[in-house]
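What follows is a single structure, written as structure tokens, with notes after it.
Heads up, one of the protein chains got dropped from this complex, but the rest are sitting where they should.
Think of it as A and B in the order they're written, each chain with its own count starting at 1.
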Amino acid sequence: MMATHHVMGVTGAYPMLVTLWLLPLAGAVLCWAFGPQLRGLAGWLASGAIAASFVLTVASWASGTQSAGGALGAHQYLFSWMPGFDFGLLLDPLSLLWTLIITGVGFLIHFYSIGYMHGDRAFARFFAYMNFFVFAMLTLVLSDNFAGLLVGWGLVGLASYFLIGFWFERRTAVAAARKAFVINVAGDVGIMFAIFLIVANVHSTAFGDAFAASGTLSSGLLFAICVALFIGAAAKSAQIPLHTWLPDAMEGPTPVSALIHAATMVTAGVYLIARCAPLWSANSDAQLLVGTIGGLTALVGAILGCVQWDIKRILAYSTMSQIGYMIMGVGVGAYEGGVAHFFTHAFFKAQLFLGAGIIIHNLANEQDVRRMGGLIKRMPFAFVAILTGVLSICGTPGFSGFFSKDRVIYGALQHGHPWLYAVGILTAGITAYYMFRLLFITFWGEYRGSVDPSDLGIRHPELSGVVDPDAGAGHAKEPADRAHHAEHAPAWIMSVPVGILIVPTVLIGWLMFGGDTSPWNGFFASSFPSAALATPAISELATSGVVLLLVIGGFGIAWWRYGTREAAANAVERLRNESVRMPAILTHLFYIDAAIDLICVRTSQLLGQFFGRLVDPLVVDGTVREAAFGARWLGVLVQSLETGLVRAYALVLALGAACFIAYYALAVAR
Amino acid sequence: MTLFWVLAAILIASAIWTITANKAVYSVVALLLNFAALAVTYLTLSAEFMAVIQIIVYSGAILMLFVFVIALLSSGVAPLSVGPNRLPKAVAPAIFIVLVAFGFLAYAVLGATAVVAPAAGANLGTVGTAGVFGSVADFGKALFTVHLLPFEITALILMVAVIGVVLLAGDQAPYVATRRHAERVEREMREAILREGR
Partner (left out) sequence: MAVAISNYVGLSAVMFFIGVAGVLLRRNPLVMLMSIELMFNSANLLFIAFARAWVANAGQIFAFLIITVAAAEAAIGLAIVVATFRDEKNVDVDQVRLLKG
């Protein structure tokens, strides 16, 4: 049995924890092994596995929040892979929350996928990957130590790679998958180094041991650990400058974007920082760094969201921006706030993606908003879904996003970061602008699907390359073979999950009502280290007012530019002008891809060429070659001694013997 | 004392005869004389078993082997034909090296001052008496107790030597002894492969 200090004192138990964890894996294996036999049933089987896992998670509520031995939660010891290095599952309020989202929202998206992926050639493979992803994500959040977390961390990256490149016939999808994988592995390496540092100094990978030692580690070391962990978090959660893979990841099927690249996987960085709250709370430098990068990401993501034309890319940048909020929240120490935003975001962003998926599905895989328009009449249900999502993400009072975003923004002020507070408020305004821009372009006016693309300023009507810096103008098409399949699955399969999601999207935020005394904060009362809070001069209510004003301002600009009757009437001309006149810095996405290309890729290439053309042939091969020639030269030299005359050898032998005798006679015998 | 000098004279003289004799068989005779004198010397040094072994193994077995080989080779077409000396310049340095090494050794021996005396109460007695140092019983006991492992290893070495001799000199020896032989074997193998048609 393992020592309880490994797991922060958790002694409670939940017998079904392992079942809950392994069910998705079983589903993945079944779908993978029996895909051809299962056919359409694979979707139901996979959804059933996740549903069962979700039911077990709900049933674990009491266990996950039980108080035993002074700590909340349940723990399941699995095995020990080295003396003192145990592996187990830990279900405490934090991992319980994530598990609920992963299995709950995961189930809805699985269910939705039955309709969305209907008729795809690799239907079963898709669900095998999806189930595998859920298993990997559960491994990540349920692990009770850093090593297990890293395993889950790597596996979700792998699942993400599989699913982004799901339509591997498309060159862009493969490139996007590769890009996501490479950047994520860079993050994995960061976490690995953090684990090295922790093991070298704490001699354990268990969370409990590392956190207990956080007070005794030097601040420089702690900062190094936090930075290394944050490199992993930034890569996974698309924080600047490691965010470039996320928009490209929209090459995957839309449910994948909803589950992996909006609701769950990309929030793993938030989970990591919230989990390692004792480390961050002990080091204010790390807090400042992470909070700043989070705020910056929120702002940059929002700005870039304003200039996108691909509906999924707009949502991707908004995801990046919202995760920036979360990272900012957990970074500055407002853990409840950051986690709350993760919670509400999982619902409304999943809903936005699924709503967008309905549109894409019904428009034969059209993703460019310029070729939409007027959809309010054709798809009222999608409009409702996206409208509620937009209202929630913008922070309309009463909707869930309002409460959680408020907690983050005000948390930054409470923890003494007025600049981040300002950035948060500004970003909220920009968010309102680009989300309502999306809404108006898509649903207002007349349908523009029959307009010539060049009249809309679409430069590359077929595909945008991931490597193409003009990716902002891109609009990926899903493969033709599933573009016009004869029959659609019943519409309710896709509508029902979206309908269910609307409820939490609208209402769930009330859990956070009441600020620091809300039920939400009560739930996490013992999960995070408490910090002395400043009493800001501005009240939370006033902050909400300011945010609301900016949101209304953003809405107003969007309305003025895209929403008015006059704008809708001249939509084609306006959209073309906007496309053509967009500043280069925005179409090139602040040149971040180009910078990465210059700094990392070109440097590596130069280094590779240096080693490949100079070091390898001259030094490595040269050493081997010269060693061989040297041996040969030596052989030629010695060859002359090998006369083949036995007596000559005997003479040399005798000379040697004489030398021996002389040595003993002179040096030893005397 | 006198016996030692007589034996020493016989040993040196027979040794010189061994290496200077014109015919190999004379060398064998000289060497036989040398070994006999050596056996007597061993007796004077309380090594009775070694004296017997010297006669039986060296004179009886090894020298007989030499004689047989001489007989075998002499029956050939050109027995022991000696060609031109390819190393004429080696004579002077060889003699020089020998003399110098011997000089060093003599220098060391004559300058030695250490006296090696038998330990007090050592069981030295008349050669041939049972139980004294160097008797067969004494020797055998030591050989089969303290030095058993080297003894057994020696047996292994002899076995290896027997197998080696059979391989080297046997009638159907599968070895490759000389370049000519190697070429022949190679040619035969090549022809065999060609016959097989592969």
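Convention: a contact is a pair of C-beta atoms (placed from the backbone, for glycine too) under 8 Å apart; a residue touches a chain by one contact, two chains touch by 3 or more.
On a predicted model such as this, the values are computed, not experimentally measured, just so you know.
Visitor: Touching residues of chain B against the unshown chain: what are they?
Guide: Touch with the absent chain occurs at residues 1, 4, 8, 11-12, 15-16, 18-19, 21, 24, 27-28, 31, 34-35, 38, 41-42, 44-47, 49-50, 53-54, 57-58, 61-62, 65-66, 69-70, 72-73, 76-78, 80-87, 90-91, 94-95, 97-98, 101-102, 105-106, 109-110, 112, 116-119, 122-124, 133-134, 138-139, 142-143, 146-147, 150-151, 154, 157-158, 160-162, 164-165, 168-169, 173, 175, 177-181.
Visitor: Go through chain A and note every residue touching the omitted chain.
Guide: Touching the missing chain: residues 638-647, 649-651, 654, 657.
As a convention for this text, only the chains that are shown with their structure count from here on.
Visitor: Taking each chain's centre as its mean C-alpha position, how far apart are chain A and chain B in Å?
Guide: About 84 Å, centre to centre.
Visitor: Which residues of chain B touch chain A once you look at their complex with the stated criterion?
Guide: Going through chain B, the ones touching chain A are 86-87, 90, 93-94, 97-98, 100-101, 104-105, 107-108, 111-112.
Visitor: Touching residues of chain A toward chain B in the complex: what are they?
Guide: Those residues of chain A that touch chain B are 645, 647-648, 651, 654-655, 657-658, 661-662, 664-666, 669-670.
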